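Dropping a structure here in structure tokens format, bear with me for questions.
Heads up, one of the protein chains got dropped from this complex, but the rest are sitting where they should.
The block that comes next holds subunit A.
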Amino acid sequence: MNGVKTEKDMSSEEDEETQLSDSQFVDLLQQLENYTPTIPDGVAEYYLNRSGVNTTDTRIVRLISLAAQKFMSDILNDALQLNKMKGSAQNARSSKTKEKKLLLTMDDLVPVLADRGIKVKKPAYYT
């Protein structure tokens, strides 16, 4: 309509970009049958049971652990990028070419989480 997108159009377009179609979803469920996520099934099932979901369908349990894993993985990737950027800046300054182990610290994590709206605060007198 006159080249102006309504809010509804925008949201459905957005959905199409982010959400799975029916066929893709069936495909995903099929793939999950032969997939072992990093979070063990038993653990995910335990936490699901604790929130009141009573299921024995491993595909559903795996779907949830995969989603949680993806969520974590995105955060960790961002933290890694931040860490590398900091490291490269320091390296450029000190010009040390020493092989260093990559260490994940709270300093990397806090800004990444803040970016996603999660505020992590250190307890005041925590040792």
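One rule holds for everything that comes next: a residue touches a chain if its C-beta (ideal position, glycine included) is under 8 Å from a C-beta of that chain, and two chains touch if they have at least 3 such contacts; residues count from 1.
Here is the rule we go by: contacts and distances are computed from a predicted model.
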Looking at what's absent rather than what's present, what does UniProt name the missing chain, "Transcription initiation factor TFIID subunit 8", "RING-type E3 ubiquitin transferase", "DEKNAAC104911" or "p-loop containing nucleoside triphosphate hydrolase protein"? "Transcription initiation factor TFIID subunit 8"
Kindly note down the residues of subunit A that lie in touch with the hidden chain. 15, 17-20, 22, 24-29, 31-32, 35-36, 38-44, 46-48, 50-55, 57, 59-60, 63-73, 75-77, 79-80, 83, 101-106, 109, 118, 120
